[in-house]
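Omission of a single protein chain aside, the complex is shown with its protein chains in their original locations.
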Amino acid sequence: MFENLPLWPTRASTTAGNVDALFIFLVTLAGIMCVLIFTMILVFAIRYRRSASPNATHIEGSNALELTWSLVPAAIFLAIFVWGAVIYFNERTPPQGATEVYTVAKQWMWKFQHLEGQREINELHVPVGRDVKMIMTSQDVIHSFYVPAFRIKQDVLPGRYTVAWFHATRPGTYHLFCAEYCGTQHSGMIGQVVVMEPAQYEAWLGGGGATGNLASTGQQIFMSLGCSTCHRMDTQGRGPNLTGVFGKPVLLEDGRTVVADEDYVRESVLNPGAKVVSGFKPIMPTFQGIVSEEQVNALIAYIKSLSQPPAGVATKPNFSPPPGETPKTQQGK
Amino acid sequence: MATTAISVTHERENYLNKEYGVKSWLLTTDHKRIALLYLLSITFFFFIGGFFALLIRLELLTPAGDLVQADTYNKLFTMHGQVMVFFFLIPAVPAVLGNFLVPMMIGAKDLAFPRLNLLSWYLLIAGGALMLYTILTGGVDTGWTFYTPLSTAFLNTHVITAAVAIFIAGFSSILTGLNFIVTIHRMRAPGLTWSRLPLFVWANYATSIIQVLGTPVLAVTLALVGLERGLHLGIFDPQRGGDPLLFQHLFWFYSHPAVYIMILPGMGVVSEIVACFSRKRIFGYKFMALAVIGIAVLGFLVWAHHMFVAGISLYAALVFSLLSYFVAVPSAIKVFNWTATMYKGSISFATPMLYALGFIGLFTMGGLTGLFLACLGIDVHVTDTYFVVAHFHYIMVGGMVMAYMGGLHFWWPKISGRMYPENWGRLAAMIIFVGFNLTFFPQFILGYLGMPRRYWQYAPEFQVLNVLSTAGATILAVGYLLPMVYFLWSMRYGKIADANPWSAAGLEWRTPSPPPTHNFEEPPVVTWEAYNYDELKEAPGER
Partner (left out) sequence: MSDSEAVLTHAPGLQEHFATMEQQRDASTMGMWVFLITEIMFFGGMFTAYMVYRHAYPAAWAAGSEHMDFWWGTINTVVLICSSLSMAMAVRAAQTGARKALVPLLILTMALGCAFLGIKAVEYHGHWIEHQFPGPDFRFAGPDPRHVQIFFSLYWAMTGFHALHMVIGVGLVAFIAFWGWKGRYTPEYYNPVENVGLYWHFVDIVWIYLYPLLYLISHKHVM
């Protein structure tokens, strides 16, 4: 509308349209309810004012009316619930094959790691028309990744990963806000999401600043920290073979079964004694304080790349498999 | 005239003039005097919290952070929230109006545990003193929600003293609730069955259940936060193996029902006022009583609707969203019943009624926006934005504070023996109504546009709406100052009030204004239903 008085946020994702439709419905509904009640009150206030109505008529109540104005709103509420739940379910279920971007939030900035190796701070370049999945963790306190134009928001927690996804529909530059109070510069922890046409995005991807893609960075870390000493690509290692592990169930020493997701890999690196794989001894040292969150992300990207088919790499992979090894699908002893 | 007025009140002994002196007030066990002690205290805290709000709104006149520093701003919104919630809203209606009126409404001489009642007040003062200490020695900036690990491991402000202050104030609330529950169960006058109770008593009863069941969970949660901070425990800190979401669950398990502690007594006040100024029994009395109990119970089942984007599972989110819609139903029922009460009534518009009508309108708006927030798809976009801020201020300020003001005006003659000046009362009510809407309606728009809450600086396109909001806040401030002035004025110069200036139903109106210390010479025997307006004479000043 007016330049200085925007009344509606820009719509720039597939979700935005759905959310706006529901919102408009709710505003209309609320408006009708308000008009109904306010009008009734006004009419009664005038029609039954003392001078016009010196005597009140005593009415105990009406069970029929009570039932009606309980059940009808309840039914409407149920409908709103379902509509909202469908949108939410969609928002919480990233599509298969989405481009992954790792995010590390810290007081008071946003750090992004693209799989192709680009790193950004407070600015996120994404292609239009493609599913993008943010895999996010915090280095310190709880933050929240909020892009009003996409109508998405997801808290970013220390100690685990949370996921948000979107499908941008309009090129442009949009606000990115931290939406969970996180200390002094909470209101300064902002940035922008730059949505680009595919050609421009490819150009930007290739435009330098990359230090090799994320998975190969992870592989380098894996080697340099000595992980490959125990986590060999055969069954002789003191640690489980990690090929094909990601995304599959893992049997633990204490009998439980967990899925090897991002949280599991992160915990295994930082607190290996918490979930020991069945058949292995709890001898893995902790890397807490030794690896940064970004390095953990790189390791995760590497371990994901060891799964067949490669998980989470939507663009063409340009890394080579570890020399001399053929990936085998195995889950420890 | 003035001399006659004063000599009239001096002739009859009442709870105000029975004894003079500071000790007679500070060691009183009379529920009416304790109510006035609370009135003074919470009014003091209201203006402190209000002062912080004014500073916040002044800072937000411009997008840049140019009035105060970022840390200061963070302290302002934190302490605004803490003071307003724990030292004003939670005690306001129960501890002021409830304390004064519940024993009288049930025909009792006092609450079940008068000394415990005084202890409750001292606990509020102790907590308040510690809160003041926190404020004066540098403040706290955790947000009123104390989220971990920010509050336990990353801030250098007075987190522990603030937590302890609220912990102590929490026990004030618990003991008041305990007192009311036992009083309402055990001390009703002969003949006063549950179904004959005024809805104000039902509302305080429901509130007391929440206070008793919910507040201890806040207490233990704050205790754990304090221990974690002081002793480095790690229960809520992922760096030490803990889970920050556990804190959120424990915190909101109390803090959601807490909002019903804040609103239910106000709903009770509105029922009393609407019945009196429509000269008829509340429509659907049974449903109104059940509704407050229903809200109290259901209110305990919805806490995680504050956590839809916090990282809870999808299925948990679905459950809590659905339950949140259930709790909206009894609230809607109440609005419909109040409206229906006006139908074929005989309505007048004294100041209390203006506040009650304002409550119904603004609570309706606030409640409807709650439907937006309970809706998962919408909440993802608007949670942690000004939409939420607007929603809860519509309920708390547009609802609760207006109900409190309405109640103060309605029962002022009974409390003080004086009438407040009616025209000033109406003027203040209208100023508050206008100021309120101007302050908070723009915030719904700001929220949907995407302005996050707790932002010291903001994107420039949000400025015009923020300016409108600040303008409203200044009007609101004037509206709140006026009653302070004229209530004080009325204590000396106000018209002497009769026992029942509104010709209202209810046992409290059958005592003189102000009442004697023991309320009733003889315990009344109740043989009539509540709101027996068909039996009461209409003209004011009768009996």
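By written order: A and B. Residues from 1 in each chain.
Assume contacts are C-beta pairs under 8 Å (C-beta built on N, C-alpha and C of every residue); 3 or more make two chains touch, one makes a residue touch a chain.
Keep in mind the model is a prediction, meaning the values are calculated, not measured.
Among the residues B:105, B:123, B:250 or B:530, only B:250 touches the chain that is left out of the figure.
Considering B:58, B:126 or B:213, the position touching the chain not shown turns out to be B:213 (whole complex). For chain B, the residues in touch with the chain missing from this view are 108-116, 174, 178-179, 181-183, 185-187, 212-217, 219-221, 223-224, 227-228, 231-235, 240-243, 246, 249-250, 253, 518, 523.
Residues of chain A in touch with the missing chain: 253-254, 256, 271-274, 276, 282.
The rule is simple: only the chains that are shown with their structure count from here on.
Listing the residues of chain B that touch chain A in their complex gives 65, 70-71, 74, 141, 143, 147, 149-150, 154-155, 238-239, 241, 243-245, 278-281, 283-287, 308-311, 314, 317-318, 321-322, 325-326, 328-329, 332-333, 335-337, 339-340, 342-349, 357, 360-361, 364-365, 368-369, 371-372, 374-381, 383-385, 445, 448-450, 452-459, 461, 463-465, 533-534, 538.
Chain contact summary for the complex, chain A toward chain B: residues 4-9, 18-19, 22-23, 26, 29-30, 33-34, 37-38, 40-41, 44-45, 48-50, 53-62, 65-66, 69-70, 73-74, 77-78, 80-81, 83-89, 91-93, 107, 140-142, 144, 146, 148-149, 151-155, 157-160, 162, 175, 177-188, 190, 271.
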